[in-house]
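Complex shown without one protein chain; remaining protein chains in place.
In this document, chain identifiers A, B and C correspond to the written order of the chains, with residue numbering beginning at 1 in each.
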Amino acid sequence: MTAAKAPFRLRMTVIGPILALIVLFIIGALLNPNFLGWSNLSNVLARSAFIGIIAVGMTFVITAGGLDLSVGSMAAFIAGLMILVMNTALPGMGVGIGIVLLGMAVALFAGLVAGLLNGLLITRLGIEPFIVTLGSMGIYRSLVTWLADGGTLSLDFSLRSFYQPVYYGGLFGISWPIIVFAVVVIIGEIIMRGTAFGRHCAAIGSNEQVAKYSSVRVARVRLITYAALGLLVGVATIMYVPRLGSASSATGMLWELEAIAAVIIGGTVLKGGFGRVWGTVIGVLILSLIGNLLNLTDFVSPYLNGAIQGAIIILAVVLQREGKAGS
Amino acid sequence: MTAAKAPFRLRMTVIGPILALIVLFIIGALLNPNFLGWSNLSNVLARSAFIGIIAVGMTFVITAGGLDLSVGSMAAFIAGLMILVMNTALPGMGVGIGIVLLGMAVALFAGLVAGLLNGLLITRLGIEPFIVTLGSMGIYRSLVTWLADGGTLSLDFSLRSFYQPVYYGGLFGISWPIIVFAVVVIIGEIIMRGTAFGRHCAAIGSNEQVAKYSSVRVARVRLITYAALGLLVGVATIMYVPRLGSASSATGMLWELEAIAAVIIGGTVLKGGFGRVWGTVIGVLILSLIGNLLNLTDFVSPYLNGAIQGAIIILAVVLQREGKAGS
Amino acid sequence: MGDLVTEVLALRDVSRSFGPIEVLHGVDIALRPGRVHALIGENGAGKSTMMKILAGYQPPTSGDVLLDGAQVGFASMGEAEARGISMIHQEFNLAEQLTVEQNIFLGREMKRGLLLDKPAMRARTRELLARLECRVSPDRVVSSLSNSDKQMVEIAKALLRDTRVLIMDEPTAVLTRSETAILLRQVRALREAGTAVLFTSHKLEEVEEIADDLTIMRDGRVVWTGAADRMNQHGMATAMVGREMSDLFPDKTGQPGDMALEVSGLSVPGHSRDVSFTLRRGEVLGVAGLIGSGRTETFEGLCGLRPATGEVRIFGQPVRIDHPWQAQARGMCYLTEDRKTRGLLLTKGMRENLTLQALAKFDRGLIDRRAEEAALDQAIADFGIRGHRGALVGNLSGGNQQKLLFAKTLLADPQIIIIDEPTRGIDIGTKQQMYDFIRRLAAEGRAIVVISSEMQEVIGLADRILVMRHGRITGELGADATEDAIVRLAMGVAPLSPEQETAQ
Partner (left out) sequence: QDGDTKVIGVSIPAATHGWAGGMNYFAQAAVERLEETYPQLDFVLATASDPAKQVNDIEDMVATRNIDALVVLPFESEPLTGPVQNVKASGAWVTVVDRGLSVEGIQDLYVAGDNPGFGRVAGEYMAEALPDGGKVVVLRGIPTTIDNERVEGFQAAVEGSGIEILGMEHGNWNRDQAFTVMQDFLSKFPEIDAVWASDDDMAVGVLAAIEAAGREDVQFVLGGAGMKEMIQRTMEGDAMVPANVTYPPAMIATAIEVTAAGLVSGAPVSGEFIIGSVLVTPENAETFYYPDSPF
């Protein structure tokens, strides 16, 4: 690995994910003409918004040297809680904007608290993030099953119809999840690149000791990353609930793995120290497009979808790390 | 974090996991007198052998700064392959020791190849282990579903009866999985502490550059850790197939998470540089005992089992990291 | 000059580029058995790069490496070592989580059959460390060692490998004088045994003391080479810097002003007890002591980097400091002695590092990049930082890293500055600039603590000197302190009389 190649390599890590995305687009367009249609793309974008919003938060957590395995079950728990609260409040409040706002407030608050809890256990007790969030993953998953009594929590039908536009509606033909996702990404990118907080995350992930000696409030920054991730899980849930109006123990299954994968495909380093939000977006898009493509074509056995997905994930990263071979 | 406390802290990280294990034992004995009976303990030990054997391999991978998410689906794939090969060979070879040996050879060989593939992608192409093994996890999971045509691959019944003693039989009343697990652990512990290879793993995980400068063959050591893990997955599968006699897409689900959790509960550092095999064993035992304990009584809703499990995992680690608080 | 036949390792017309930038321009050097060759030059002159090429860690871009007169190209790290060339790196090259013994034998473990022969390795480790008069246990984890002990471990690691050529990149930068003496004794023994030794140091008295041959570099070129006895310290400094060197230390113009810092009964558990002192604006307070006397830990405790107890007043206000940012908010900053693991983010650029500690200054909602760039320009100019602007800090030369660390801390504009080992690895020309700079900071009315293991530095720079031993202050000396007085206090040998020395 010589420094002489650095400029090229740098370019590859930047262009790599974009290139992988473009290749997917081309393949998609060739396989099925509907692929590039607005309705298909809009579908794909809207449904990748949940993972996307969460993955933006995950980017910060990972950049600061952390990890959060609990996001998927946290989302399920928050969705369950939100539905329960809204259903309970319905007789008193009636269908209206008020109850939707209440539900949203509950989701955001619960997300924030859940994130803070993870963060406090990690920063105050000094336990490995992997263990803390593996534990809370089990806890939230259990809690939602328990709340739902093993079944599914469903939002009252009238309430759901009222709330539904939050997923299906939109502005200028762009649906709300896409808009919210875009806003979160833009804010995330600005924070990551342009603010002291973003710098501090990268510094902590790069070398915690140096950050501490440089008067960075390490514990606080860490805590904020987890709290922000929790909050974003809340935001994602707000978009998720109106879609099907239900939550069960199967909700949010494996979202954590998908979010982490998106972050890493996007070029953020798993061990921390370097992160980029726009890369994460590309990672999310790559992951959702693969699924979409596999559904739009049927030249392989559906049993093998997972294999193709796995191979593409590896390829997408090979593409971007090309220059690193043999290092 | 003061140096004065170091001896105490050292002791806590050593005693911590053992203490957690003892506490679990006491709780178990109080809850149900049968808990400490040989038949129960033997069951628990035998069934934790699969994860245990894999976790020993995982300890090396993690110590050397790597990660392997694919072990669970790799086990499923190898089990499927092994069953397929044995069933196919049955008409020709007939039930006998020969066909069992063939099956075992297939499992070990497939495990080794799968591990080498992971290792080569990681060391030669320089891709993040997380991504490579996430990809291969999807691939193997798909392949076994495809091999089983969406259903279950079952070992021929007569063959299964013949092969069964490998799980259920044993020596001096100790069943084979326990013996094999013990042997793997002892060899693992010796390699980790007593050989140059073990030291090289820790050195690479601690600082790859330093290891390289000290003429440690970094890529080769890394590769060997993944290959050894693959081989151990093969060994675990050899014990697993006679137990259930079948493989499906549900086989080995989430084993990777359990194995990694066991390694970390045991005190190995997720970012690499320090590992201990005996700790991993304790981690494995803690995890299986929790499951066992929850079956001993029925004072909580089964929906909440996951929550209790999660809480205990966190507590077990809190116990051992006590001294680190505020660092 | 040298006899070609006896050269064991040499470079012929070697150039080396990193990206578009060439840092070595056609250099030659020849090492001969049984001789100590000193390589000196300013920070960033290319000394470390040259050594790495000699030891096979980096290939030259052009030119030849000659081993026993024959051209070689080392394909892997192990190859040069296998042929008897070993190198001690300027930056620590130890795996922090491994023990002393594991590090020393890393890559060369002794085996009995398939297993490690631990007793033998431990015994050999003890023996090597004993030769270096270093008393750390072979089972200590390296991350818990002090810098000087780490250096000793590195040296032991090199000594283990029976080498024909030993290359040492600033081995004495983190050592005290007595430890340096031990090291030099080992070097002499190796010379007697016929080893060719190449070493660099910014401490010219050492060079004068031990070198047989001397090569002086400037800006990637060899500017002088020959027998060492043809050069004195003054000549070396002049050749290195390329200008006439005046007096190293500035005048002590200190006008003590208001009380800045009052510390009483400060204790850092396990490291220091009951430390009390005061510091005024405009003052430079030196802190001397042997390695391991707990100076670093005491001041880290003061700044909230370790748990500590005691009473602290800053500008008359009683304060409680549990975290470094609280200290900084009160105007007090600590500049670490350990630039690599505590000071700088090696995988980031200069700009990110420079502004990390004072990021609030550049925060206008968003970070003002242009202001950052301007600050970097300023720092590069003020401290003479050399190196490619876009380079990763880990690729800067050691001395330039130190300068950047200095610039980074000062950017936070602290009123009370605690500088731990300020000139470690800095060339003599820049040292002079740094001393001037410290003085100027004092003159601006800041209060400064300089912790240093270089006795000359403390004496030359400080208005008052505290001496520590075993975590306690054993005495306070005036600006006119002698080395002898400091050593007596530091060693616990009865001083003349405490009252006599603490004149002020």
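Assume contacts are C-beta pairs under 8 Å (C-beta built on N, C-alpha and C of every residue); 3 or more make two chains touch, one makes a residue touch a chain.
Predicted model only: the values in this text are computed from it and were never measured.
Undergrad: Given that one chain is not shown, which residue among A:N87, A:S154, A:T195 or A:Q209 touches it?
TA: Answer from the full complex: A:S154 touches the omitted chain.
Undergrad: So which bits of subunit A touch the chain we can't see?
TA: Counting only subunit A, the missing chain is touched by 32, 34-35, 37, 39-40, 43, 47, 145, 148-152, 154, 168, 243-244, 246, 248-251, 253, 291-292, 295-296, 298, 302-303, 305.
Undergrad: So that we can see where the missing chain sits, which residues of subunit B does it touch?
TA: So the residues of subunit B touching the unseen chain are 32, 34-35, 37, 39-40, 43, 47, 50, 145, 148-152, 154, 157, 160, 164, 240, 243-246, 248-254, 291-292, 295-296, 298, 301-303, 305.
Please note the rule applied: only the chains that are shown with their structure count from here on.
Undergrad: Using Cα averages as centroids, what's the distance between subunit A and subunit C in whole Å?
TA: Averaging C-alpha atoms per chain gives centres 45 Å apart.
Undergrad: Which part of subunit B faces subunit A closely enough to touch in the complex?
TA: So the residues of subunit B in touch with subunit A come to 121, 124-128, 130-132, 134-139, 141-143, 145-146, 149-150, 257, 260-261, 264-265, 270-271, 301, 303-311, 313-314, 317-318, 321, 324-327.
Undergrad: Where on subunit A does subunit C make contact in their complex?
TA: On the subunit A side, the touching residues are 3-4, 6-7, 190, 194-196, 199-200, 202-203, 206-207, 209-217, 273-274.
Undergrad: Within their complex, state which residues of subunit C touch subunit A.
TA: Result: residues 17-19, 305, 323-325, 327-328, 333-334, 336, 341-348, 352, 356-357, 359-360, 362-363, 365-367, 395, 408, 412 of subunit C touch subunit A.
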